[in-house]
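Shown here: the complex without one of its protein chains, the others still in place.
Labels A, B and C are assigned to the chains in the order they are written; within every chain, residues are numbered from 1.
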Amino acid sequence: MTAFVEALGLAMMLAGTAFLVVAAIGVWRLPDLLSRLHVLTKADTAGVALIAIGAAIHVQDVAATLSLALCTLLVAVSGATTGHLIARDQFNPSVADAEEGA
Amino acid sequence: MISEYAFLATGAGLVGLALLRLATSADLLMRVLGLNVLAVGIAMLLLVSGMGASGTDAVPQAFVLTGIVVLVGVTAVLLALAERIAEDRDE
Amino acid sequence: MSELSLLVLLPFLAATLTVAVPGRAASLGLVATAANALLVVSLCREIIARGAVEQVIGGWAAPLGITFVGDGLAAVMLAMTAIVSLAITAQAMSTPGRAGFWPLWMATLGALNGLFLSGDLFNLYVAFEILGLAAVGLTALAGTPMALRAAFDYLTAGLAGSLLILLGIALSYSVTGRVDLETVVVLTESSNGRIALALIAAGLAVKAALFPLHFWMPAAHSSAVPVASALLSALVVKGALYLALRLSIEGGAGAEFLRSALAVLGTGGMLWGAWNALRAERLKLLVAHSTVAQIGLIALAIGVAGDPLQNGLWTAAALLMLSHALAKAAMFLAVGRIAEALGHDRISGLNREELRPGAAEFAFAIAAISLVGLPPTAGFIGKWILIEGLVDEGAVHWIALLLLGTALSAAYLSRVVSRCLRGGPHVSATAQRLPWRSGDVAALGLATGALLLGLAAALPLTLLEVPFA
């Protein structure tokens, strides 16, 4: 049983890492900003979530799981928001210019 | 042991890199970055020196913490001054 | 409560109050400086009566905790700060205030007091950071593009200096495992310890504007408002010089390598500063370059004095610091007044027909006498002690250098004094005779103080002879 749980946790973490590696390759190789953002935000969120689940399985502790869940939530929310902001800046440069120019 | 040497070399390397950059650049932002990197290098040296068999010495940890807080204050002043200099030049 | 804690904490409390109640900042500042002076007097009496005092902060003895050490040298430095601070406050009260001056000035006072009392290297680093930041703020107070640029360069140089000090402290920790001042003597015993000490000394050299690391200083000291220039030149650079002297004392015989370096750099600074002062076209710049020269002289005095635990030659350096603080503060305050009266500070335009020299010119002349070191000033006594000691040692070349430096300082200062006395047409049409202000009293008081200090030199010398804690 414990060996199975251990393996499950490890597999989760490995999968998460794979997501992150793919995201990193994507940021490096993809041609334009939007596709980079696309791969970054999604794969990033998924990767962190998987690693967090894997870690939670490993430690089997309520308090730790709670903070891991909070971390995942924060990454998801802030990843989406920053992605949005960067894209908005790209399409609507007037906002940024107005900020800096004045 | 290997880890210790790796971090020691990193600390010394960061100090060297930062000093080199400070000596060769006249750019205001680069100077701010260089000084920050220098501080990180020194912090690493303090922590590496504080490592012992029974965990890392708490006193250098407190030094590094103090150094980080002091540095953010100084950085804020440096950046405010640099922005003001740029603003006055524009006018 | 002991004087030591109040000496450091009162200025900081006053600083926060001057921010909270900006309308009463000036009177708060006056109260704080007056209280500070009274505390210093009481501390000096105690030290003369009972010897050096020590205070263990929080009840945790060094090396774990931090100790305040109030010995004779610290007391002389505190007294120097207290005297100059009274004059600065008097001058600042008579000039229209700028937002930010009072909290920065109070923080400078607190940091200086903390610096002179601290017995712990890391604590000294933090005190230096307060001092450096507040000094930069005082430089930027003028608000002109030149002052802002000078402030930025000052802060980067100052930060680089304090990071070098911190690097030295980190290495001291790695070599001896502790950072209180007693570690210095251990550091002098091994070659890697000496590397740590050399790094600390290099950082101090930047902060003290010791040649050739003085590049930031003339611009910063000459572009600030007069009160700030006086503060920076008279007190702030003394913090680093004091620590250099303290390291020389704590290191004892082993710190000889440090003293040799100080002597060489000091000589360079003395000559280079004098050369630039001779060529300066603006009065403020001349005074700033003269600070480079005088710092060189003080470093030279620390450097050639030999082991402080063996002989008393180092007291000459302390006396020179004291007399330079008073005279240079007077000089910058006077220069501010002269520039205000004439509408410019070009040396070529100092001669005048219809405006006879006033209090400011008088103060400048007296301060110049003190800086050159003519009798009966404290500068004279300092040089006398030094030369007497060097004669005993037969170190003729150092004596020759000292005399050369003295002659040079007489040469560049007489450029100003002789111009003031000479008649000639005015350059500026807006020149006017200014009414008397408390600032004139401050400049005159400091200048005469520096002059008469020589007669009362027994007092600081008694303090300096109190054995170290």
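As a working rule, contacts are C-beta pairs under 8 Å (C-beta built on N, C-alpha and C of every residue); 3 or more make two chains touch, one makes a residue touch a chain.
Here is the rule we go by: contacts and distances are computed from a predicted model.
A chain of this complex does not appear here, and its UniProt-recorded name among "2-oxoacid:acceptor oxidoreductase family protein", "pH regulation protein F", "Multisubunit sodium/proton antiporter MrpB subunit" or "Formylmethanofuran dehydrogenase" is "Multisubunit sodium/proton antiporter MrpB subunit". The shown chains contacted by the absent chain are A, B, C, with contact judged over the whole complex.
Screening C:V53, C:V69, C:V84 or C:I130 against the full complex identifies C:I130 as the residue touching the chain left out. For chain A, the list of residues touching the undisplayed chain reads 70, 73-74, 77-78, 80-81, 84-85, 88, 95, 98-100, 102. Contact residues of chain C toward the unshown chain are 1-2, 4-6, 9, 12-13, 15-17, 19-20, 55-60, 63-66, 68, 99-100, 103-104, 107, 110-111, 114, 122-123, 126-127, 129-130, 133-134, 136-137, 140-141, 143, 148, 151, 167, 171, 173-178, 186, 192, 195-196. The chain not shown here touches chain B at positions 2-3, 5-21, 23-30, 32-34, 36-37, 40, 43-45, 47-52, 54-66, 68-77, 79-84, 86-87, 89.
As a convention for this text, only the chains that are shown with their structure count from here on.
Taken together, the touching pairs give a contact graph of some other shape, not a line, ring, star or complete one. When C-beta pairs in contact are tallied for every pair of chains, the largest tally goes to B-C. Centroids of chain A and chain B (each the mean of its C-alpha atoms) stand 29 Å apart.
The geometric centre of chain A is 55 Å away from that of chain C, both derived from CA atoms. Residue positions of chain B touching 2 or more other chains: there are none. Remark: chain B residues 15, 22, 28, 31-32, 35, 38-39, 42, 45-46, 48-50, 59-60, 63, 66-67, 70, 73-74, 77-78, 81-82, 84-85, 88-89 touch chain C in the complex.
For chain C in complex with chain B, the residues that touch the partner chain are 64, 122, 126, 129, 133, 136-137, 140, 145, 148-149, 151-152, 155-156, 159-160, 163, 166-167, 169-171, 173-174, 179.
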